[in-house]
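Attaching a single structure in structure tokens format; questions to follow.
Excluded from the complex is one protein chain; the other protein chains are retained at their positions.
What follows is chain A.
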Amino acid sequence: MSTEVALPVFIPLLAGVLSLMLWRSRKWQRRLAVLATGLLLASTLWLLRSTLDQGYVVMQLGGWAAPFGITLVADLLSAVMAVITGLIGFAVALYSLGTIPDRHEKFGYYPLMHLLLAGVAGSFLTGDIFNLFVWFEVMLLASFALLTLGGERAQMEGAIKYVTLNLFSSALFLSAIGLTYGLTGTLNMADLAYKLSQVEHTGMVNVVALMFMISFGIKAAAFPLFFWLPASYHTPQVAVSALFAGLLTKVGVYALYRLFTLVFVGDTGYTHTILLWSAALTMLTGVLGAAAQFEFRRILSFHIVSQIGYIMLGLALFTPLALLGGVFYLVHNIIAKTNLFLISGLTYRLLGSYDLKKLGGVYRERPGIAILFLISALGLAGIPPLSGFFAKFLLIRAAVEIEAWMAVVVALTVSFMTLYSMIKIWAQVFWKPVPDAVDATRLRSRERDPGMFWLLTPIIGLAALVVLFGVWAEPLYQVARDAAEQLLNPAGYIEAVLGVTP
């Protein structure tokens, strides 16, 4: 029995249920949030340890042998993503203690957070494509409720777009699952890969592949279907934004990585060329959209879109180095991006706005916060020695090696423009003096703010990781290399799940 592969799903589910039972006691809900996310992080680290030792950790639920039952399976990519889920969940839980208003806590913020984490972890660890759909829906329902918690006008407008496009993509996903089942008679991903590798590829397989691609592309906010993301991610509480920014879109990207390295690899010349164009356009539109914005979280939201392009580029190039870069980029991006959102909440607490024009003077009054921002922002832009540098370096080098010059040019241009956006935030929020009309008493006050501890701890922790993965990139590089190797050899995955050698 490999308990560790079920724990990252089980712990947040149980915590969600317990949290609902403790509905009246906000004190215990808060304690449970920290405890459960801490346990989640510990269990995912255990899972990563076993995955490093054994290669694949597989559990057949209820003892039903694959492909008849539902399989939970972790390869290195899944395990790494699970660890990041635990890490971001823990950081955001700490941050929530200091920022979530009482009214939101009363209406079930913590139970929803746990259920969201359960959905995310379930999506990363399941080996069954219909089960993946179910976890997506668990995650989406929790995210719908989190997004609208508070019920302000902007939240409602953002939520309608978010809900509509996500439901549309779910329906497309479900139809694609139906067609896949009609074609192959199986839903287990390993069995699908095995069966599809045995038959000759027909047009129908490509149609289904494209349906999956569009569906996950919407969920990952890839070009041209990303509009829902910048319309909604800046509307909820900042802890919610940070959680969404770090994890939700990445689930879509993970699903793309899983299906287009394992199942749909028969006609890579066709599918991966489309992915390549989509990745390049995603990078460009995201970064250009950000250049036009003057709201802290909207700039960051558009940058989520552009970073998704980089991660998709790793998949589209489909060489060992490119996949390595993609996995590295995923880890780096989730950490740096979440941290930037958390910092936007910090400046909001000090100055009461997300509008760049109404912010200023943070460097003069609180240089420590300014440096924390600078670490994450430069990390995101890819300045050495921070983690983003190696992520971008690996991807661009992979593109140069196979002479995909278009991808190289786009990736480098977008990298510069990311730096431009980050410098814009730096100049407006941190460097320029406080605008006259802005009340800066909170920024200038020397009194200790007891809630600040909960905000600063996760931010410092994540910033430390951005530095660590830059100056000491070797361990992450090795894990990403092994993960890429597994992705390129689906035979190992199939054998681990089905117990047969294809």
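FYI, contacts are C-beta pairs under 8 Å (C-beta built on N, C-alpha and C of every residue); 3 or more make two chains touch, one makes a residue touch a chain; residues count from 1.
Here, contacts and distances are computed from a predicted model.
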| item | value |
| --- | --- |
| Among "Tungsten formylmethanofuran dehydrogenase", "Aspartyl/glutamyl-tRNA(Asn/Gln) amidotransferase subunit C", "Na+/H+ antiporter subunit C" or "NADPH oxidoreductase", the UniProt name of the subunit that does not appear here | "Na+/H+ antiporter subunit C" |
| Chain not shown: contacting residue from A:Ala6, A:Leu40, A:Leu94 or A:Ala159 | A:Ala159 |
| Touch criterion as defined above, residue of A:Val34, A:Leu174, A:Ala291 or A:Ile423 at the omitted chain | A:Leu174 |
| Footprint left on chain A by the chain that the document does not show | 130, 133-134, 137, 140-141, 144-145, 148, 151-154, 156-161, 163-164, 167-168, 170-172, 174-175, 177-179, 181-182, 185, 187, 227, 231-232, 234-235 |
